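Yeah, one chain of the complex is gone here, protein chain that is, but the others are all in their spots.
What follows is chain A.
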Amino acid sequence: MTITVPGATDTAAPGGAPAGGLAAHQVSVAYGGQRVLDRVDLHIAPGETVGLRGPSGSGKSTLARVLALLHAPDSGHVTIDGQPLGGVRHRLPAALRTRVAVLFQSPRAATDPRLSLADIVAEPLRATGTPREQAAARAAELADLAGLTPDLLTRRPHAVSDGQLQRACLARALVHRPDYLLCDEATAMLDASTQAHVAAVIGDYQRRQGAGVLVITHDPALMARWATRVVDLPTA
């Protein structure tokens, strides 16, 4: 189903939206004098896959960053399960931040070039106090799920392909078992087989955990296959 509503984007969002889920309410963002989001609403229910599309510069990635609790909107707010959040980034507790994971478009920019792939996957667990052995075991399990062979885990980002690196990013994103996963053109730089594998792993995770997923993509075929509901984001 495709919903296109200029201005206020998502008709399934606030107002008539259920209390559960991740939602943006009347979110506006401007960079300098340039407004990129203008009173946008978006709601992602648990277990739902929402597709977000729009022309380049329409603010899709900015909206994803707002929903990922990484960017403070100029006005409006974000709620999780109906609870308004009073800040972004380090102003929120780690337990709340880890409920929303992001899969970025460029795996190379999204990984610390100094760390091995095993460390990249295990890092969120180490950062939240998980003992080294447990973190390594969980990272190995997820790396296997994402299709990374053990020999790749010892390599650093510069020694693997974009596809292999995005698999590591996917494993990292799932390591805390997030309730919501935001995929910001996460498959744009991947070949067809890696794209299919990433989509399959996310779909399987979503079925098991009942996670809500936001998919941002310019690929109509992928959007049609993946998203259960599509939201158009007009240029602000």
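By definition in this document, a residue touches a chain if its C-beta (ideal position, glycine included) is under 8 Å from a C-beta of that chain, and two chains touch if they have at least 3 such contacts; residues count from 1.
Assume contacts and distances are computed from a predicted model.
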Legend entry - From "NADH:ubiquinone oxidoreductase 30kDa subunit domain-containing protein", "Peptide/nickel transport system permease protein", "Cytochrome c oxidase subunit 1" or "Electron transfer flavoprotein subunit beta/FixA family protein", the hidden chain's UniProt protein name: "Peptide/nickel transport system permease protein"
Legend entry - Of A:H25, A:H43 or A:H176, the residue in touch with the unshown chain: A:H176
Inset, instruction - Check the options A:S58, A:T98, A:Q166 or A:T217 and report the residue that touches the missing chain. - result: A:T98
Legend entry - Contact residue for the chain not shown (choose from A:I44, A:L63 or A:A110): A:A110
Inset, instruction - Name, in rising order, the residues on chain A that touch the hidden chain in the full complex. - result: 65, 68-70, 89-90, 94-95, 97-98, 100-102, 104, 106, 109-112, 114, 123-124, 127-128, 169, 172, 175-176
